[in-house]
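The other protein chains are all here in position, but one chain of the complex has been omitted.
What follows is chain A.
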């Protein structure tokens, strides 16, 4: 393998204009497979979720999963696509040991959904429209595990293990039209597109779209053309880029690699590329010349799919609020900047905050806890905030306790700690740990009097108008009450007793 000397990103973009194509495969979350009744549960014993059809045994036949069709139509509609009035499945003929029939039941020139677009919002709020070529239905292959080789690839392996549990799981492949005009923001657009698509799929409730589980997989096709040139350059196809960050890095790497090859007078080979998470690089896979011939023809074992227009309209009417629209609505409702909203998105906290608000919190407090204390804890524990052992309802309860003065910030933090430590719900933690704010005015008054007496010099300064010095006395009172006093009230009492206007 020859290591390519990369051109700097800035230099690459100074000379070349990137054109991208993104192909995203989404595993649908249907209970059964696309063409048989086998379960789709993840993590089952190898080959335990198979039958004659998904094993491709002689004589077996496929039957289309109606929920699979419905999910495909929903995705198509959400992507502003036209929905085919009549379309067929096709056989894509090629050989691979983990493909039971040695053809994949897919769609070819008659996709269920076509000609749409998805508006994606970049971090600075700019909206970029990505044109959608098509969304079509197909089935997943089985899974090969190559044993005995150094790389885990088939090359050098002594034998391979085949698990067909995944074979026949419904996939939707969503293909963009060539994405032009993104310029230096191409990698960012790629990432934003995949992120937006993932949000969309989740909002439609057709898949969990967990990239780390392989439920959503992205191929990044990229080519460069000299600035001002109309004709596309030769593309590379970086396969199975399986995180949002990787999508961005893969696009960026390929821009730099292509630019290096082209600038040195070389030519780009049309080939697949493997992406490497460790360093964000890609390496050559198989060469894709035009000789590759899948011998597509209409699948004779399946009848055409002809979704009734009324049904399509019903599905359209029942579409949920799309993620971008929802985000913009929430941003306005919460009165925050695009940048803040983006941080919330990046932290994966939108749904948590919304749920916390729904449970009775004000949005500012909900954001404060989820983006502050809880985000930090999630980060420390290396988990998504949603995975923390605290519910939006519990967070909401804490914000209510703060709002009514039962807890101050410090006590609230301790309450959260207690909940996260499994000590019970917020009220239980407050009780057990004795975290209630001291609101007994008599006791508080005594504590204030004692603090003034013990700090006569400071008290004099305050009397003399240096109101800011009150902080030191507040600190003394808080210390005396072991933090269980309401600091604001303490301050009021001090100023009152010293005859100063706050």
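Keep in mind that, in the parts below, contacts are C-beta pairs under 8 Å (C-beta built on N, C-alpha and C of every residue); 3 or more make two chains touch, one makes a residue touch a chain; residues count from 1.
Note that contacts and distances are computed from a predicted model.
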Query = What is the missing chain called in its UniProt entry, if the choices are "Microcin ABC transporter ATP-binding protein", "Hydrogenase", "Glutamyl-tRNA(Gln) amidotransferase subunit A" or "Nitrile hydratase subunit alpha"?
reply = "Glutamyl-tRNA(Gln) amidotransferase subunit A"
Note = Among listed residues A:42, A:55 or A:400, the absent chain is touched only by A:55
Task = Give the residue, chosen from A:14, A:63, A:269 or A:421, that touches the chain omitted from the document.
result = A:63
Query = Given the contact definition stated above, which residue among A:229, A:303, A:319 or A:421 touches the chain not shown here?
reply = A:303
Key: Footprint left on chain A by the chain that the document does not show   = 52, 55-64, 91, 93, 95, 97, 100-103, 160, 162, 293, 295-297, 300-303
